[in-house]
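All protein chains of the complex are present and in place, except for one that has been dropped.
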Amino acid sequence: MEDLLKSIMLGLASGGIYALVAVSYVIIYKSTRIFAFSQAGMLVIGAYTFWQCLVVWSLPIWISILITLAIAAAIAIIIERVSMRPLIGQPILAPIVVTLGVMLFLRGIALLFWHGEVEGYGEAFLPLGVWHVGFLSLPKIQVYGFIICMLVIALLISFYKYTRTGLGMRVVHEDHLVAQNLGINVKRIFQYSWIFSCAVAVIGGMLLGNIQGVGLDLDANGLIAIAAVLFGGLESFGGAVIAGLAIGIIQIFAIQYLGALLPGEITMLVPFVFLLLILLIKPYGLFGLVRIERL
Amino acid sequence: MTINVDRPCGTFDSNYYQAMEIFRTPLRKFLMIAFIVLLYAIAFILDDYIISILIVFCAFSIGMTGLQIITGYAGQISLGHAAFMGVGMYTMAVFQEHLGFNFWFALPLAGLVPMIIGMLFGVPAVRIKGLYLAFASLAAHFVIVYAINNWRSVTNGTDGMYLHRPGVLLGIDFMIDKYYYILVLTVTVIMIYFAKNLSRTRLGRAFVAVRDNDIAAEVMGINIAHTKVLAFGIGCFYAGIAGAVGGGYYEYVNVEWFTLTDSIWYLGFLVVGGLGSIFGAIAGAVVWKSLDELSTLVTPITEALLGGMAFYASAAFSLVIYSLIVIVVLVLEPRGINHRWQIIKRSYRLHPFPY
Amino acid sequence: MAVDTRDIVKKREQRYSYGLTLLRDCIEETRDLPNEEDFFKKNVLRVEDITISFGGLNALSDVNLELREGELLAIIGPNGAGKTTLLNVISGFYKAQKGDVYFQDTKITNYSSHKIAEMGICRTFQNIALYTGLSVIDNIIAGRHPHIKYNFLNGMLYFPWARREEARQRAIAEDIVDFLEMEQVRNTTVGMLSYGLRKRAELGRALALEPRILLLDEPMAGMNLDEKEDIARFIVDIHEFLRIPIVMIEHDMGVVMDIADRIAVLDFGLKIGDGTPEEISKNQKVVSAYLGKAGEQ
Partner (left out) sequence: MNKKNTLGIMAGILISLSLIFILTFSSNAIAAKKPTVTIHNITDLTGAYAPIAIPSEKGGKDYLSWLAEQGGIDIDGDGKGDVEVQYKWAEFGNIDARFMSAYKRFRIRKPRPTIIEMWSSPNQEMMKPVLERDKINCYGIGFSDPQLYPPAWNYMDCWSYGESAAGAIEYYIDNIWPKRGKGIKAKVAHLTWDSAYGRAAIEPTTRHGKKTGKYEVVAERFCSLLPTDPEVMAYLSDFEKKGIDIIWSNSIVHTPAVIQKGLFKLGLTKKMVLMGNLWAPADQLLSIVGPEASEGYMCAQPVYIPAAEPEAPGVKFANMLNDKYRKEADMPNIQYMRGIRMKANMVEAVRRAIIGIMKRDGVNLETACKKITGEEVKEFGLQTLAGYTAMDTTTKYNSAPAGKDDRRLANHDRVVGIVDGKVKVLSPWYEVPRLVPDEMLEKGFFKDEKININYIVKGE
């Protein structure tokens, strides 16, 4: 029982970040129907930018966060304006591959500015140390990280729900043409989506940087988050959150209980095999929009 | 009335066989033959470096043609293609190592084993569609890599295996790179010819039907489950052959030969090359591997140009250039190089009229 | 005796059915065309008590329908009446929650749709569902898919017999193109064609399947008078020359009244009328469904 609870806690901690990254994919997918691999690159950029502000320039934490978000927004606008807008209305695979290119480009940029060295925030961002609650030992980083993830997601969802722009974005999610006819500037909405998504991704990057160390390989987390996105269904925020947490827990369970049985690395294998099985049962994920086929 | 600009001007088919030809004019036939002869002749003119690149071009052209069959023709997005290439390599190595097969006997097996595994992983395609299928097929990659890593008695685990080129045959020593290149080129030409035949016959049309409108295809008498699985099978057959000839070139195989990045870029460069045509597949493979090669060359040059202080710039440059070229090509020509090639051909035919 | 008559009939028919002869030969290789004695008597397709609903919406409830040999049956009804759903059930795309479909006394309710198509129930679609990446001629040859008898290996290796078979299929397809008067556009990708031509191409693809029953879903929707006349002519020609029963959904009452042998009327998933054009035009239920209450006066 203790083990089980411990595993669930650990799973939730990593699942929170998967959920956050998954949400950043979903934001873009919902409005533009593009699966943006580039968000994995944004994780790296976010982690490094924040490190630069916080540790190298020793700026206060809030200013560092603001700068990182501003840079994320700037990158988002550039990506959207330069590489995505010319591709509106083109075969869907082309923009997706362009985002792959962007991911590599961002990696190159990170290498250019930060030299690919592994860095850490030390104690500058979230406090280290452990809370002991009964038999559970809760690392502070992860508890804070989880809370931040959930806060960001809640903020985002309430933005969609309660603001005018959010309403416009929801309309765009339904149908581009209808939205255009209603007088909503669809291109503007695309831009917003990219900005929000990149902002969410850099927040994920900051948290990951704190937990794992700032490095070029942070984008691997973006890959596991993909499993979460599809598991939850490409169009669903709620699904992404639930699936992110679930993937986290499944991963930990696999490590705890299958690690001894299955030789070799299973941390990447398990989420994707699980995804495959889920999709066989529910081809559009748990909460994905089921496309009704008609003739 | 529509004027057909997809065909050379002034050529008319006088029987049905003519309508089915790949090249309709004698000039184009001649050019194609001349081009292939040139490719063979190159082996005796150029040095090992270029030949090593050409072998990689050939191997990846085969693999890319396989992905073209899965994704370009049958419309099923696969993100695990490099892993099937790996299965081909390992099949070759395992049959040579454990059962003592020589290259020639192992080669068809290196296609068949990935084909069977590919058909297995193609089964989900019957239910799962689009992006969901794309990422579900990532599972194939992870499962295959996992199996190879951990089936140590057969695959030697992560340590890799040696595989062997064919020895001397008819006085030709395939250990010499240029002769091996000729072998690979021959395999490539044959495989691409087969793919072309496939695309213009019964199953090829069924693939396109499934891609363009799978529901209608089912109602119009095409068994889409069968067709999709077969598409995966044939595509993976190609991947396996590509892996076998490519692995034969390196004479060694390791799981790190087919990383996830490779699998993803396989799809990426297929899009760069252009979906739905053999030319696009070859163009994609050639562009991909030239870019790879270019980035190995770029780094030392930028360092030479920028000096020692710009050390990271040189390292980052290869990534930046690589990705920028992909982005620029796709932003300018989202339908791929093949589309641009068609436009060029068309404008040549219609010259001096613009449309 | 019978054979001779048929030859005479065939020759007579050839005069106005230029282009379908090869297809008819092809059909006759595998089965005999129905005798004229059977016309309007023998059942070919029977739909029994079909009920299907989507969510809470009853698309069809207890619909019975039968199609007899040599008949041109028109299904009419307001939008949303369930006409297309009925065709979808027949071609196996939707599985009915209740009821069965019989084709020549074989129960085909649970057959997969490609099997049903292979048996000869072919159709066109309301919203054109052509293979947009293929040219017209390739679309039609793709329609011949179940009747091409070589496996993919032969195709890949392009053996002489595969090549001959391909040429034969192409000849049949070209014949259909000729029949549909699409020679000019035969090599054009269908995505680039006009609406009317695409509809025609779709008809050609359905023909290529060697139909025993042809289901046409609004073949004349959105066409001008000339195009409508063309299509009507094609339908009548196919009907007479291939001697197959045709089910046609159509809104243009003029055409329906002119060419249909029998009319079935659907409204909100219920069959409210079935009979010859004259009977239907007098049926009060039908009139009220079409014209509202005003029609009853």
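Per-chain numbering from 1; labels A, B and C assigned in written order.
Rule of thumb we're sticking to: contacts are C-beta pairs under 8 Å (C-beta built on N, C-alpha and C of every residue); 3 or more make two chains touch, one makes a residue touch a chain.
The model shown is predicted, which means the values in this text are computed figures rather than measured ones.
Peer 1: In the full assembly, spell out which visible chains the left-out chain is touching.
Peer 2: A, B
Peer 1: Based on the whole complex, identify which of A:L126, A:A199, A:L216 or A:L276 touches the chain you can't see.
Peer 2: A:L216
Peer 1: For a quick check of understanding: of B:D13, B:D48 or B:D173, which residue touches the chain that isn't displayed?
Peer 2: Hidden-chain contact among the options goes to B:D48.
Peer 1: List the subunit A residues touching the unshown chain?
Peer 2: Per the touch rule, subunit A residues meeting the hidden chain are 3, 6-7, 10-11, 13-14, 17, 86, 108, 111, 115-120, 122-123, 128, 130, 137, 139, 141-142, 211-213, 215-218, 220-221, 248, 251-252, 255-256, 259-260, 263-268.
Peer 1: For subunit B, which residues touch the unseen chain?
Peer 2: Residues 47-49, 51-53, 56, 149, 157-160, 162, 175, 177, 249-252, 254-257, 259, 262, 289, 292-301, 304, 308, 311-312, 314-316, 318-319, 325, 328-329, 332-333, 340 of subunit B touch the chain absent from view.
We take it that only the chains that are shown with their structure count from here on.
Peer 1: Find the most central chain, measuring centrality by the gap between its CA centroid and the centroid of all protein CA atoms shown.
Peer 2: Here the chain at the core of the arrangement is B.
Peer 1: Once you find the CA centre of subunit B and the CA centre of subunit C, what distance in Å lies between them?
Peer 2: Using C-alpha averages as centres, the distance is 41 Å.
Peer 1: Just how far, in Å, is the C-alpha centre of subunit B from the one of subunit A?
Peer 2: 32
Peer 1: Please set out, as single numbers or ranges, the residues of subunit A touching at least two other chains.
Peer 2: Where subunit A meets two or more other chains at a single residue, that happens at 295.
Peer 1: For subunit B, jot down the residues that touch at least 2 other chains.
Peer 2: As it turns out, subunit B has residues touching two or more other chains at 215-216, 219.
Peer 1: Quick check: in the complex, which residue numbers of subunit B touch subunit A?
Peer 2: Touching subunit A: residues 77, 124, 127-129, 131-132, 135-136, 138-139, 142-143, 146, 149-150, 215-216, 219, 260, 264-265, 267-268, 271-272, 275, 312-313, 315-320, 322-324, 326-327, 330-331, 334-336 of subunit B.
Peer 1: Show me the residue ranges of subunit C that touch subunit B in the complex, using the header's touch definition.
Peer 2: Those in contact with subunit B are residues 91-93, 112-114, 117-118, 122-123, 125, 129-134, 138, 141-143, 145-146, 148, 150, 152, 155-158, 162-163, 166-167, 170-171, 174, 184-185, 187-188, 192-193, 205-206, 209.
Peer 1: What residues on subunit B touch subunit C, complex-wise?
Peer 2: 1-2, 4, 6-7, 15-17, 19-20, 194-195, 197-198, 200-206, 208-209, 211-213, 215-224, 230, 234, 276
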